[in-house]
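A single protein chain has been omitted; all remaining protein chains appear in their positions.
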């Protein structure tokens, strides 16, 4: 099996086709479900509509002639299709989801309830402002919380996710550099351990990315930053707490150096959960930072979104915030929708993710300032507890120090066992757990990044650690087969990713039989 | 293995302890979940409440001194506990649920939505009537639909379930007999095939139950009824369509004979789904009939309730309807809450199952008269389709005729295979289906009663029949082990019911270790 | 129609497989005179958005409890139910499962019921509890019948503090005979029930907090009943009270029945609710309703099943302890989740908060000239005597946007003694502003 630099196996070659496990072929509680297009047809429908008498259309010659071929299901069929499919998913609600860097915390249902109040869910973004004062107030209150939590000057609420927030923040930086006559600065510094969105964002805006190496302890050396800074550097994108789960101890010095060199400090705030209510990033010298409401502020991940990535901005960048934003006017709250001098234009239609604003604000009000700080402290406590318990066996690359919200291990403890990080992850599934983040950050070989979040009880953490230690023990005793064949107790065994990518099948087409 | 009259094995002796199946000990998608009391404790809580400053209580000496010992969970723990537990359940939404006599049809979510409108869910039963006119109108509209569908004179909405409706209807009959000076009639006729609630209800009211045998074709002979009638008979309780899934062909003659003998005709309407919108029971001569809104009108079964069992009444019984009921008055709708001359008193506090009224009315409005009739016809079509396909192998005791909404088989086709109806049922679980109703009705040996309802598509029925035929073939080929050891692919294997009943453990107590 | 999966082509295929000419042929057993081939006189099927609009319109014609100050109790209480409860009970696997007759694929429901039973025993201080009844009132009637079976006696005494609806239900269930003694309403907490117990008495039925809000002395009742070989049936309509008030089981109750609505279940104009029933271990075989018990599976793993079914109609038919079949499973789940979220600490705090608000309400009412507060000891509910008839006063308050409680005359129309009485409840949701608004409006109405 070939390994790349991070130690990730590149094929599915680890899996010998084993005897079919019972669960794989579908049973009463873990069904096999055909595709929508294999169940439905173009005649069936699960929506009743009034009959339409013939009338003279105004479509001109633009009417649809090409087939639609959309499968329809009646409501009972649809209900079953989507319930059965859903049963094949793991979720936070069904078990610990220790994905490092993802902050898979409890998603309170109060948030879902408030987001569905008709005054939020059934309101159009372009209604007259006099009819949406409550919505604007949600935006204002959310902005206030974010500003207080970060000690910054302005916040752009509209980014639709973390990466969008990065784009927004880096655009503001670009605009600020241009406003200063520094548009020629074309380099962005990004530590090796950064999330992929950081270099991708910088490149997206035409910057070239200069990598900053990590120190042996997993943190960034201010000296390395100073060495990389120069008149061509527009900004640094630094994640703090970083993706190794560590607080950058020299962050204030780094900020100072960056500013001294005429650059800005973009902070990736994906890991804000570790410090919310405890550390205000503005006090560290950041200029822009996105906050993933779908991580730190509990809006649900939804199988991959939607999220929201508001960006807080320092005084230097505040004049370059994008539109729209809310401000107080004579007749109540106003929405500034058109870019005034210096402001960025829109980065999205309308005003951003109101549904997420409502959820996040509900979450904040529920926790209060005290609860948010306690949540951060518990998140850190939990990660350190897992770290302390697993360190008995697991190899922690940056072991000596306390971690923040997540504990990072490498695959050192698996050396010679024939078990890879991937194999280990798949074996966790058989024991009832979703795997941790694997092979990220890239600075560690066979990385295992475990973020329990504050939502996990000690009981669950203990069970998790027991299972992890038992698995590790078993791997080291030579029972590689348990790992390389895993999972055996999931609806599917390992999937052939190479095959998927080699000749991509990205949509359903009827089998030859039906077609011919 | 000993068998009782119905052919039901009385022990779990069929199951040799086999090798533990993987699924049994919990995996990522089918977890093992400890008890609430094993997770929570008396300190944890998932509810925040304002702090209460000390104050002078008005409890007198009645304050609680004995321990509560109630386990509490924080919200993330609770969410997980109940989601994990739920994943161990089968449901209509996850697969066909062919329980005969139970009408496990699709439960539309529109019904759940309307039932939660604040004007229904957040209204107190004893608010001034001027503030609940919409609620009274729901009751009136529901009553109108039921009366039209049944061609009867009055309806008592308040019964809380089918059996409660039986009680209500039989109380009305008792009152009517007493009003006629016929209070001495102490016998109620009940066919052998009747549901257990029928004889239980009669006995509950002090009647003695006289059993009417079934004919060889599964229906009741008017001659047998006539023979049993007499001056001591207060009523007959007849299910139509009956529990063998057959329409009683002589029902009109039976009604006439019953009436001629001075008795009343209570019809168990649990199977109304087969004929709603097609046959009006009032046209058959019934005097009282309950309608399980949780069967025919799609209110969810909820793992065993709540239901609602409104009872329609003939002109003869209408004066004996219980309170409360709605009527139109000068200032809008009125609620008659106190028994006037002849009326029965209350059979429940307040006004019955408003939550179910809203759901059932929503369902009726969605279907319309045409849709309800079509649903009944589809239910009958589906049952006959299953019957036709399975009859190839399965033995149908009353085979010749078309069935109504459910198809009845006996265990004749399993003779000599060493496989019982129970075994067969458990093997269905391994193939992805909930078993049909077993060992009911009692008139058939090893009964298998299959009610697909109108909600199942042809595709699902075909898959179901394929599986059933494959299983039957396998049983007859001698693979008894597949059945006697089943289920192997469920969260639990067969449970020891004898042990449960011998030394009942009905609540949790801490293990000795913890106590000692 | 959106709920019906078949196309006409599929129907035709199925008929062909059956060998029937049409669906009408399948209805051949139906007498032609009673067979309708054309739709009945009912509206046709309707799009979801039109049905929803109609139901919204009806809903809009009701005043929701949350729309303003609200003090209505008398057997159903407005508490805050955490959002997670309603979310959870709507999961398909809870909502659309049947009674757990196939335990291997119903362990969720079964374990929940086992937990529910455990919670009810602990709340009530009893040894066993069943898996729910329809509601508190029918549970009370069933308890009366159970007591008769247990004692083989027939005389039943109902306290004058019992909820009038509950009394009426018992009366309907057991019939109006000499052996049912309904004591007259006791709005002042008075009553001579203990003196009426004799050797033919099967049980006395005492509610606490009673309908008028009074806390009743259960120990005295138990002692008096037991002295004559009778049983004490205790009724609780506000289950939250048990977070602050002594458990009936600790005071000698033989059967405890209760309305569980306050936990987990919205008001919904009276139902569905959830009846609780608990008793002594030795009485379990005379208990009605389902019971869930612990056992093991063929691999020795712990699991749960419905048990002692030989008490029930589906096995015992006319010899069953009751005819009950469908009960209140989903409401029991809501109850159990809410109580699981509260836990002991939360329930105690909730009960204290209810009591505190009730104390404030009582003090505010008692301070209004002309109003007499009838309760010395109470939990979250109380009765006041107005100088005028209560029913029109409550209506006048409703016109002012305040739902002020229940005029007792609505439930006891024939008893002139209660004409001026209102029963009012406070819960954790009652605010100081609500109380002030009530006091203001009452003063207006009385002026």
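The letters A, B and C name the chains in turn, as written, and every chain counts its residues from 1.
In this text, a contact is a pair of C-beta atoms (placed from the backbone, for glycine too) under 8 Å apart; a residue touches a chain by one contact, two chains touch by 3 or more.
Keep in mind the model is a prediction, meaning the values are calculated, not measured.
Under the touch definition stated at the start, the shown chains contacted by the missing one in the entire complex are A, B, C. Here one chain is not drawn; of A:152, A:177 or A:201, the residue touching it is A:201.
Listed residues A:224, A:261, A:316 or A:388: the one in touch with the omitted chain is A:388.
The omitted chain makes contact with just one of the residues A:213, A:231, A:329 or A:345: A:345. By the touch criterion stated above, the residues of chain C touching the omitted chain are 2, 47-49, 52, 80, 82-83, 87, 90-92, 341, 428-429. Where chain B meets the omitted chain, the residues involved are 28-29, 43-50, 74-77, 79, 83, 108-110, 112-113.
The criterion applied here is as follows: only the chains that are shown with their structure count from here on.
Per-chain CA centroids place chain A at a distance of 46 Å from chain B. Centroids of chain B and chain C (each the mean of its C-alpha atoms) stand 20 Å apart.
Counting partner chains per residue, chain A shows two or more touched chains at residues 28-29, 48, 74-77, 79, 83, 108-109.
Residue positions 1-5, 45-46, 48, 82, 84, 86, 92, 105 of chain C are each in touch with at least two other chains.
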